[in-house]
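With one protein chain removed, the remaining protein chains of the complex are shown where they sit.
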Amino acid sequence: MIGLAHYLVLSSLLFGLGLFGVLTRRNAVAILMGIELMLNAANVNFVAFTRFVDPTFVRGHIAALVVITLAACEAVVGLALVINAYRHLETVNVDQVDLLKG
Amino acid sequence: MNAEALAFYTLAAMVLAGGGLVVLSRNLVHAAVSLVPTLLGVAGLYVLLHAEFVTAIQILIYVGAITVLILFVILLTEGATGLRVRQRNEQVPLAFVVCGALVLLLWGVLLRVPWGPPAGPMPAYNPGAVGRSFLLPYVLAFEVISLVILASLVGAIVIARREE
Partner (left out) sequence: MGVGGLFGALWQVELVRMVVLAAVVFTFLAVGGPLFLVLAERKISAWIQARVGPKHVGPHGLLQTVADTLKLLYKENIAPYRADVVLFSVAPILVAVAALLDWVVIPFAPGWVVRDLNVGVVYFAAVSSLTVIGILAGGWASNNKYSLLGGLRSAAQMVSYELPLGFSLILVATITGSLSTVRIVEAQPYPAYLYPSVVVAAVVFLVAATAEANRIPFDLPEAEAELVAGYFSEYTPMRFALFQLGEYGSLLASSALFTTLFLGGWKGPFQLPGAGPVVNGLVWFVLKTYAVVFFLMWVRWTYPRFRIDQLLGLSWKVLLPVSMVNLLVAGLLMVVVR
């Protein structure tokens, strides 16, 4: 029987993977992908808790939908920043974007 | 092993394998395309958890929009050159230790709690329940989110616009 613990273990692994990506990648877009993985891990938790702990009001689903919307906003703004940085500095590696004046 | 366990382990393998490729692949386009199985696997988990509406939104927004956007930007900024430059910084060992410690810490906590079986049945009509919750008790969250969307829309256009 698959219980809550299975989902929590899976989501913690996914979160760890995402964090690893954020910490080790140089490319800004790749860092963004790591953040998406971490957000997804959190969402799995929200939906799993809704199912196993608090199913009558779908509060966790609401939280998950809010997170998905925020993820979309964050991706849009982040990618706009990446495009802008690339236009000025011709690189998207975060360790090379070190100018205060563009 | 019953059908649910089989489905869960298949999806878990899909999510973790895809996620591993996203984080480790040296080719950025491969990493971005690997997001697709990962996010679809998460959508599959939502199906197992009786969250049909979240599943559909996950596929629509994450797979259909965010991944496409990421892929788009990678193709614009890297083209076919993603392979040549070094993709990882010097923090790999440190990051490995940190992430490993974090995951072990989380396991140490969550495996000690005696989680019970499902606490009750889900509401019958899922999208309707979500919609009602959004517009009755959580209307403030709903409005704030729409404001955030508007702000990020305007912000993204202003930032990405080419200056004349």
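Labels A and B are assigned to the chains in the order they are written; within every chain, residues are numbered from 1.
Here is the rule we go by: a residue touches a chain if its C-beta (ideal position, glycine included) is under 8 Å from a C-beta of that chain, and two chains touch if they have at least 3 such contacts.
Since the model is a prediction, treat every value here as computed from it, not as a measurement.
From the set B:A56, B:L102 or B:I149, the residue in touch with the chain omitted from the display is B:A56, counting the whole complex. Within the entire complex, the positions of subunit B that touch the omitted partner chain are 2-4, 7, 27, 29-30, 33, 36, 47-48, 50, 52-53, 55-57, 59-60, 63-65, 67-69, 71-72, 75-76, 79-80, 118, 125-127.
Assume only the chains that are shown with their structure count from here on.
Centre-to-centre separation of subunit A and subunit B, using mean CA positions: 6 Å.
Residues of subunit A touching subunit B in their complex: 1-10, 12-21, 23-27, 29-30, 32-34, 36-37, 40, 43-44, 47-48, 50-59, 61-62, 64-66, 68-77, 79-84, 86-87, 92-93, 95. Across the complex, subunit A is touched by residues 2, 4-5, 8, 12, 15-16, 19-20, 22-23, 28, 31-32, 35, 38-39, 42, 45-46, 48-51, 53-54, 57-58, 61-62, 65-66, 69-70, 73-74, 76-78, 85-89, 91-92, 94-96, 98-100, 102-103, 106-107, 110-111, 115-123, 126, 129-130, 133-134, 137-138, 141, 145, 148-149, 151-153, 155-157, 159-160, 162 of subunit B.
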